[in-house]
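For this view, one protein chain was removed and the others were kept in their places.
By letter and in written order, the chains are A, B and C; residue numbering begins at 1 in each of them.
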Amino acid sequence: MDRRRALKTGVAAAAALFRPAFLRAQSSKKLSILTWNIADQEALFRQEFAEFKAANPGVEIEWLDKKGPDLPAFYQTQLVAGTPPDIVDLQGALWVEWAANGALLDLTPYLQADPAFVKLFNTDYMSGWVYEKKSYLVPFYISKTLLFYNKLMFKEAGLSAPPASFDEIIKFSEGMARAEKTGFITLNFDWLYWPLMKMNGIELLTPDFKKPAFNTPEAVAVVDRLAKATASGAINKVAWTGRWVEPNGAFASGTVGMMHAHSSAYFFIKGQGRWINRDTLGATQAPGNWSTPTNHGFAISKSAKNPELAFALIKLMTGNKWATKFAGIRRVLTANLAADQACLAAVQEEDPLAHAVLQTQLEHTDRMTGNWPLANDAQIKDAFWPELQNALLGRKDAKTALADAERAITRVLRRS
Amino acid sequence: MSASPRSAALRLLRNRFVLVPLVLLVLIAGWNVFVLTHNHGIVTGRVVDAVGRPVAGATVRLWVFNFTTFVEQASVTTAADGSFRFTDNPSHNIQISAEKPDAGRSERIAVRLYFAAQDRALPQPLRLEKGS
Amino acid sequence: MRRRRTFPVHLALIAVSAVMLLPFYWVLKTSISGDNIFAYPPSVIPRDPNPFYYVDVWYAIPFARYFLNSVIVSGVTIAANVVLNAMAGYALTQTFRGKSFVLLLFLSCMMIPFQATIIPAYLITGRLGLIDSYLGLALPLFSTIICIFVYKASFDAVPRSLIDAARVDGLSQWTIIWRVMLPLARSATATNVILSFIWSWNNFMWPLIVTRTPEMQTLPLGLARFLSYQEDSTGALYAFCIMVLAPGLLLFLMAQKEFVQGLSAGATKG
Partner (left out) sequence: MLRRSTRRALLIWAFLAPSLLIFLLYRLLPLIWNVVLSFQAWSPLKPAVFVGLDNYQEMLFDDEVFWQSLWNTVGLIASAPIGIAIALGLALLVDSEIRGREVYRTIIFVSYPLMTVAVAIIWRWMFDERVGLINYVARSLHLADAPIPFLNSFTWALPSVIVANIWQMLGFYMVIILSGLQTIPCNLYEAAGIDGANAFHRFIRITVPLLKPSLFLCFVIGMLNSVTSFDLVYVMTGGGPGRATEILITYIYKLGFNQTRFDYAAAVTVTFFILLLGITFLANRLSGGNAGAVVRD
């Protein structure tokens, strides 16, 4: 069968040499959709597209998928060339900058025109996608942070319940840390660590987003404690250096007491950690029930030739029928109420642990943080994180680091 | 220069830049032939109970690997001699489990194949255990 | 008198060779045994080796397709490099007005980092209507400075007398190049083939931007995509590394003799 494939591609190659594929497929009613590193659902998408084409004869759909770090580069190059995909799956706060700069279409009118559709979704997640009173995305799938904890290590250290406050996080960590073992780890990209700050009442910016607000004595104290705990080995260094594999791998190896991560981490650590089952792994809200979301949503490029069609496709893909299918296969929540009900129900008996994890995603959705609609989020992140890292890893003392961060962020805010 | 064109051509063919790829091509072709003749997706095996007697009418499930998790692909019931036969396994990385209401359930055994839909007969029967 | 001192030399060289080869061995070992890299201490000999990670890779992405794309792109690139560089190299052996300017131009072109030119390069390719096409993938690497100089060098090495003799015999420029120069520059050609192959085969950034449909992706992109999914199943990841690296290594091992000679000429008599 490989031979046949090779032959076909050989022919395709000859053609492609002269005429790029996506130009050949040019037609008045063509939709292009760019998804974010989810090629594993190709089969599902194909079905959805087929149904859509059947409903809208003569429509062609071009499906592209790029992996996370590459998607922005790709989309922006396409923007410059004036050929951005009509529909784009965006994660985290990336959308705000593009919305603010007018790359994305304001979906508010479409949503107002279709209240029934809006009712399908969790309002808190919906409202996460409003910038200057305009909504730009429709939820595709969602994930927010929670606290995983290793019950075996808790027992060893004589701890019964998960931590209820920042102090307990530190105290418990110190209790569980010995030799190779550490007490706490967190994911740190996309503000995922921010609940640690928020539960201490620390704000990044003033409410009007005009000035930094984090450089307070309390913040200095918190960062200082985190740094000390890291130096002492109570908190795993990887919390501040690793990205995805390293922290999850560390926790999965069973030598870390608690992990603050978003729910997507569950299936990763489940696959890695042989020790993990419903009696050994706990999943609960972080103290103060604060969490940082990293949601995926569909936006429409302003340059889209026929936005109605694009919106129709989004409706199809996020509507009850397909959202339910998707949630079922991918074991994720979609902010589509019906789909999530079905998903939880399905998971409940065959994987109670997963059920517990996913359950946290629907609780306290009103206490989300680290998801500010900032047009220059990327620049602020880039100005803040390295400085915080300096402090947490003991390269600078908390005071100077935060002061430097404040200066850097003030500069960013002044510039825009 | 003086050599006849034919022998010259031969010499050209005898250099390693021709031979190595040639050998590789032959190997690949051979392998593909083997694959094409052995990928009917047939998986066969037997189901026995705790003491090793064949179990008829047990449900055998075929789980197929899909990027991150195993999803159920098909299920068949065993014949009188406890044998079962899947004819539509599309994957290269599968798991098989059996269960019967009164006889209990077997553990899910993982089966790795050398290529998708490789025909395979399970060496060990699936053993049903009570109360697991 | 050197004889006497060969033993320590061998020792040193073996040590270095070990350092160079160890990573290879380690990757190979993981790719067949999949000893989870989160296990410590690692075992030096693979435990129950099996080829299943390679099977996983083969089915995890359309490997055959990506491979074919890479081969086509590299093939086009190599052909173009040999022809264009040979021409440019030959031209540079001649004396003509503005030569030093051209040389300077080539040199400064080496200094322009590619990652900084993605957007304009993309726009240009777009203007040429080559987005998402094999030609568009290969075009930026059609001619490479170093290889031009390699050719220039080996042409310079051709004794003038030979060329003059040919001239006297009344051979045209073309015949001289085809019948006299190129045959004598075989090693330079080998160098061109290998270097341009390596560069285009390993190219990552450009395919990432210029390919749009999955059907046009090349192996490095496959590797990147793979990283993003299979980060956990290390065995498969390293199996992929091996599968991606193998062709380059094979070609190099086949052509290394000519290759080394070619570089020699290039480096010394530029």
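Assume a residue touches a chain if its C-beta (ideal position, glycine included) is under 8 Å from a C-beta of that chain, and two chains touch if they have at least 3 such contacts.
Please read these numbers as outputs of a predicted model, since none were measured by experiment.
K.L.:
Write out, one label after another, the shown chains that touch the chain missing from the document.
P.N.:
The undisplayed chain, in the complete complex, is in contact with A, C.
K.L.:
Considering the whole complex, which of C:Val27, C:Ala64 or C:Leu171 touches the chain not shown?
P.N.:
Checking the options C:Val27, C:Ala64 or C:Leu171, the one contacting the hidden chain is C:Val27.
K.L.:
Touching the absent chain in the whole complex: find that residue among C:Leu139, C:Ile163 or C:Met216.
P.N.:
Candidates C:Leu139, C:Ile163 or C:Met216; residue touching the omitted chain: C:Leu139.
K.L.:
List the chain A residues touching the unshown chain?
P.N.:
Against the missing chain, chain A presents residues 72-73, 76, 79-80, 97-98, 101-103, 237-238, 240-243, 250, 376, 378-379, 382, 386-387, 389-390, 393, 395, 408, 411.
K.L.:
Applying the definition given at the start, please give the residues of chain C touching the unseen chain.
P.N.:
2, 6, 9-10, 12-13, 16-17, 19-24, 26-27, 37-42, 84-85, 87-88, 90-92, 94-97, 99-100, 102-121, 124, 139-140, 142-143, 146, 148-149, 173, 194, 198, 201-202, 204-205, 220, 223-224, 227, 237-238, 241, 244-245, 248-249, 251-253, 256, 260, 263-270
In this text, only the chains that are shown with their structure count from here on.
K.L.:
At what distance in angstrom does the C-alpha mean of chain C lie from that of chain A?
P.N.:
Each chain's C-alpha centroid was found; their separation is 38 Å.
K.L.:
Could you tell me which residues belong to chain A and also touch two or more other chains?
P.N.:
Chain A, residues with two or more chain partners: 2, 40, 271.
K.L.:
Going by the touch rule set out above, which residues of chain B reach two or more other chains?
P.N.:
67-68
K.L.:
Can you check the complex and tell me which residues of chain A touch chain C?
P.N.:
2, 5-6, 9-10, 12-13, 16-23, 37, 39-40, 62, 64-65, 67-68, 70, 73-74, 77, 80-81, 83, 244-245, 249, 252-253, 268, 271-272
K.L.:
Okay, in this complex, where on chain C does chain A touch?
P.N.:
Touching chain A from chain C are residues 36, 38, 64-65, 68-69, 72, 118-119, 122-123, 126, 129-136, 208-209, 212-216, 224-225, 227-229, 231-232.
K.L.:
Could you please specify the touching residues of chain B with respect to chain C in the complex?
P.N.:
Touching chain C: residues 16-17, 20, 67-68, 91-93, 112-116 of chain B.
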